[in-house]
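Here it is, the structure in full.
In this view, the complex is presented without one of its protein chains, the others remaining in place.
The first chain written gets the first letter, and so on, giving A, B, C, D and E; residue counts start at 1 in each chain.
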Amino acid sequence: MTRTAVISLKQMAILTLGAALLLAPATARAQLLTFSNQDLIDYTAQNPFDRLPDGRPNVPDDMLERARGLSSEEVWAVLEEKGFHNQYADGFQVLHPGKTLVGRAFTVQFMPERSDVDGVAKAKAKARGVPRLTNQTAIDMLRPGDVLVVDLFGKKVNGTVVGDNLFYYVMQATHAGGLVVDGSVRDLDGLSEIDLPAYFRSVDPTPIGNVMLTGINIPIRIGGVTVMPGDLVVGDREGVYFIPPQAVKDVLDQADETHIHDEWTKKKFAEGKYKSSEIYSSPK
Amino acid sequence: MTRTAVISLKQMAILTLGAALLLAPATARAQLLTFSNQDLIDYTAQNPFDRLPDGRPNVPDDMLERARGLSSEEVWAVLEEKGFHNQYADGFQVLHPGKTLVGRAFTVQFMPERSDVDGVAKAKAKARGVPRLTNQTAIDMLRPGDVLVVDLFGKKVNGTVVGDNLFYYVMQATHAGGLVVDGSVRDLDGLSEIDLPAYFRSVDPTPIGNVMLTGINIPIRIGGVTVMPGDLVVGDREGVYFIPPQAVKDVLDQADETHIHDEWTKKKFAEGKYKSSEIYSSPK
Amino acid sequence: MTRTAVISLKQMAILTLGAALLLAPATARAQLLTFSNQDLIDYTAQNPFDRLPDGRPNVPDDMLERARGLSSEEVWAVLEEKGFHNQYADGFQVLHPGKTLVGRAFTVQFMPERSDVDGVAKAKAKARGVPRLTNQTAIDMLRPGDVLVVDLFGKKVNGTVVGDNLFYYVMQATHAGGLVVDGSVRDLDGLSEIDLPAYFRSVDPTPIGNVMLTGINIPIRIGGVTVMPGDLVVGDREGVYFIPPQAVKDVLDQADETHIHDEWTKKKFAEGKYKSSEIYSSPK
Amino acid sequence: MTRTAVISLKQMAILTLGAALLLAPATARAQLLTFSNQDLIDYTAQNPFDRLPDGRPNVPDDMLERARGLSSEEVWAVLEEKGFHNQYADGFQVLHPGKTLVGRAFTVQFMPERSDVDGVAKAKAKARGVPRLTNQTAIDMLRPGDVLVVDLFGKKVNGTVVGDNLFYYVMQATHAGGLVVDGSVRDLDGLSEIDLPAYFRSVDPTPIGNVMLTGINIPIRIGGVTVMPGDLVVGDREGVYFIPPQAVKDVLDQADETHIHDEWTKKKFAEGKYKSSEIYSSPK
Amino acid sequence: MTRTAVISLKQMAILTLGAALLLAPATARAQLLTFSNQDLIDYTAQNPFDRLPDGRPNVPDDMLERARGLSSEEVWAVLEEKGFHNQYADGFQVLHPGKTLVGRAFTVQFMPERSDVDGVAKAKAKARGVPRLTNQTAIDMLRPGDVLVVDLFGKKVNGTVVGDNLFYYVMQATHAGGLVVDGSVRDLDGLSEIDLPAYFRSVDPTPIGNVMLTGINIPIRIGGVTVMPGDLVVGDREGVYFIPPQAVKDVLDQADETHIHDEWTKKKFAEGKYKSSEIYSSPK
Partner (left out) sequence: MTRTAVISLKQMAILTLGAALLLAPATARAQLLTFSNQDLIDYTAQNPFDRLPDGRPNVPDDMLERARGLSSEEVWAVLEEKGFHNQYADGFQVLHPGKTLVGRAFTVQFMPERSDVDGVAKAKAKARGVPRLTNQTAIDMLRPGDVLVVDLFGKKVNGTVVGDNLFYYVMQATHAGGLVVDGSVRDLDGLSEIDLPAYFRSVDPTPIGNVMLTGINIPIRIGGVTVMPGDLVVGDREGVYFIPPQAVKDVLDQADETHIHDEWTKKKFAEGKYKSSEIYSSPK
């Protein structure tokens, strides 16, 4: 954490901590780019589940639990079949390899700072009761089971969405959901000790800056993926899948069947009596 | 051009060519992401000029003409002074080095194809009278003096915004304005013979595909720049500047003064009587 | 050219120049890896043309001539339709942009030097009457209309298949056919003055070395392409296509049709009366 | 594992598992490129050991055991002295850092799919009694002590030689020999739990595809190395050495001497009485 | 270790080990480039501490101890405030992530070998009583608490400043100080077992070579940092900070305050009663 934060320590005595102003999610959905509650409902119309108060599809908790056993390969097979060819992103540094990332996408978009545009955006936000437009504005809206998914366009220097304090907050607020950022983080040593799955492009000691918040829970792009708010996010050692809610059940059911088959296959191989081609038909 | 297009040649006899349906720019401004005419006016409120019918700031033609003498260095100096630190993008292949790019930004955004989202977007477009959502939807809206600025997120294969036929059309429609694409083009041999300034990341023989049109004349990102519809686009051998309309006059006036100084400086240097430090004070 | 060559100048008086031993192509086809005349005929069984004395398919001269008008895009469309998805390679430095490369593939493969293997290969070659195994062994076998296609696995230092003297020879021997090398060349200034289309990865002053010749007119890999001896090689500003002989006629016929369509399209666009979507159906 | 495999689960009841057809190694050595048993014997004529049934040099088991203590540096020194300058490849992801890779090279080559060529290769294979030509064809031929060395030309998407099931099979068949692939693997989470040393370029969820098997136990290239079937493969945290059989004994003997010297050197240094230059003569 | 070293084993009996000639630091400070003791004192005039015998600022041991708790972020904040914008380097492989690097910079510079220059340098060195100019010349001068910081201009092959024996020596001589090299190391397996923090660009089996030692304890460049002898070097999982001695106390004091604030912040967040923006004021 930097000195700026330390200064705020001294100001803290006069903070009335209990009076947190809850942001109305509907008004705060987007800043520069508008994506209304109705837009979200329209564009995720195939969602088979209920919705969170902020309008996002609410993939149920028991499905999140089942998703912890998924591998990227299993997701690939079902999504490919359903015509989703672009839901996988990789090339991240993985904070805790071996710990699966699972949760509902909470999306945030930043764009390069441009004072004329940002000035208008901030005035508009203030008019709607949002006092500031920063990474914390979004972070304060997180819910249990969320994965914070942030487009910082691969920025390294001043592209650090969180340091260890905010990372700790994200862990608490999402109940260890997770973080995916097409950008960087700060204080890797501090992060390493916090039990939150995280995927990022790089690490830098600088704080976030020279950017402007342009959207919360709007469609964003991470690598070659269009991510929608409420997508089921699943990450393993390789990369991250963003699964449309309507495909979640099939992915999970298919994975169960595959697990049984895999176990049986390895058992057969362990017996040493069969050639690989006798048991396992190559996907090709 | 590909076979698909050739097939359409055969279908052409039955086309009623004269009955072109003009797209209403206000309704077509954005697809997935909404950015209304009012939004555009709000976010470019500092524009000192009149506006085009589609709401974009209309940097006057005589200023476009004066801008042909600008270099990236001159733009840098004035924008830096005004607090715009992020308006320059480079790393492009330049089709015609030595030919300056000048025009008003007409922005287009694509995102990775996602069938559930694209299906909704297309239905919504059709309901508003836009029959298809493709690169041509946007290209058909171009005006003289425009530079087509396209976010194709650096895509190479299937990220080719135009081939030589559409490139020729863009040249005609913009009166040799220009093209900047964070993506690729097709048919470089064909393009080379057409007198339109163009900046692209790469070249590929494949047609555009596996993407969806998500916005026309909305704020987009090209490299590290937030580009607004109506920005003055200026490109030279090095890269491209996106100049907010309110800064255009100062940039041009300053450049005139600099040109006089440069001429005088070189004349002095040519005389061979002075050291460089006697005439030229280093910017540092 | 280097000193080593200069020394040979002095030895030249005693060379019996007229008595060139013509290599028997069948025996010299491959060195480390065997690919016999019969193999070549079997694996190119769909070839609709006659064959060269060395067994390669002989795409006729008039088709080579017609191929000079092809662009990568036109080739892509036909090959894609025929199920050839991997016949295009790019990422080369192009020596003479704007000059089309056309010819029949004469393939050569090098692998990293390994003395134990190379010793055996050279002994075997000598036993078959091939005195040396170098780049010149292959170059001496070139015929008019050939394009020399060389796999030097992207090697830069000591991966220079020719300098200006040998490049001049290739020009003479192939009647200005061409050169494609997944490796480097020497003496770029010298090469620039010689009228032979050439595609290479890099340039270096070192001579070729630390490699061994492992095959002549065998199947090789250039980037993501499997190249067969006798493929029609077509290169433009973007990259290089390797067209199986059986697809050549369709590619050429289709291109003729496309050219007519393109001319008509541009004429329509020049009239300024139509929107792009009225004339040109996007490939997507 | 993917759905395709799951379908095969249902077909499995009717498989007559015991009747595995053993491939005759001599006929299956190569597909597109021929490298006969005699070729293998000729090109590895300096092999001082006996040979495996498939003709490969058989570096003895006790030498494999001794090789577990080797480091890349020790191998480098001896091979350099013997004139082998190109036997080291690095730039891999290492699955189990700290676990030494040791075994006899079993080589496999893939090239980009080309339907005309692959059709002939498959017909020829069938005629010789090899029903299919896939990665499993090769994997089924592995023996204890083998390291599967695969040229997939650095391919990531669809360049995944194995997923977790086949990887498990390789572990069983080679008695934990190992895998080196100039390409990718699938299902990194699954692989991480299996105790087989593995070196690969990348990871991807897609299955292997758009390639054709072109050779088994032929000379192949991995990075800047020409690998011969039967080479001793040794990998550590840094990279992989491919040691010609005739150099194995010297490498091992030299390493023993070096280990004694190193132990002595560190003991001296630990005493703190000497300068580094008094004990250790720099290699330079 | 290589064979060359082993040969030296045999020569060791005749080494008179006790008679180590101690290099006079003042004369040996630089080789090709001169940077005298007085230069060092002049250029580090703001040093608030005493000096080591070789003239370097001597950041006290208790401050080294306190520095073990620093993170890159904390250093960044204070240095930025003091106008030091270029003291951070990253992009290293970190040998022991999670183990903090702390110590006083002992700098060494190499440049590409050039026989005419190196010959003169060696003659001059010999005249001053320095028998050889190698990496060991510098390594022998290390003191407890030092971090060896080496400019090998990113060289990989033959850019290996140490292997495991010399690395062990550095650990002993610096009392586990550390190593930062803009170049490579050898024998990563061996290094992994030695408890010395180390940062390097790459790993290679070759020994150091084709370079010449051009300076000891002179100003050098590591990435974008000018490193002065005696700088406090602090490295964590992310990268390395080179802190001018005059800034050390402020960095440490500020960090203590930050640690208290961070602990308090996380405690508040753990209670779950506050939004992040209520407790933590974002640095932006």
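Quick note on the criterion: a contact is a pair of C-beta atoms (placed from the backbone, for glycine too) under 8 Å apart; a residue touches a chain by one contact, two chains touch by 3 or more.
Nothing here was measured: the structure is a model prediction, and the numbers come from that model.
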Touch list for the missing chain, restricted to displayed chains, reads B, C, E
From the listed residues E:R51, E:R132 or E:R221, report the one that touches the chain absent from this view.
-> E:R221
Quick one: say which of C:N58, C:S72 or C:N135 touches the chain that got left out.
-> C:N135
List the residues of subunit C that touch the chain left out of this view.
-> 1-9, 11-12, 15, 17-18, 20, 132, 134-137, 139-140, 163-166, 168-169, 172-173, 186-190, 192, 203-209
In terms of residues, what is the contact footprint of the unshown chain on subunit B?
-> 71-78, 81, 88, 90, 97-98, 100, 236-239, 241, 254, 257-258, 261-262, 264-266, 269-270, 272-284
Interface with the undisplayed chain - residues on subunit E = 32-36, 39, 42-46, 83-87, 111-117, 120-121, 124, 153, 155, 210, 212, 214, 218-219, 221, 224-226, 228, 244, 246
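The definition used in the following text is that only the chains that are shown with their structure count from here on.
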Common touching chains of subunit D and subunit A = E
Could you work out which pair in C-D, A-B or D-E copies the interface of A-D, where over half of the contact pairs coincide by residue number?
-> D-E
Would you kindly state whether over half or under half of the residue numbers at the subunit D/subunit E interface are used by both copies, giving same or different?
-> different
For the pair subunit A and subunit E, the C-alpha centroid-to-centroid distance in angstrom is 38
Per the C-alpha means, the centres of subunit A and subunit B lie apart by a whole-Å value of 32
Counting only residues that touch at least 2 other chains, which ones in subunit E make the list?
-> none
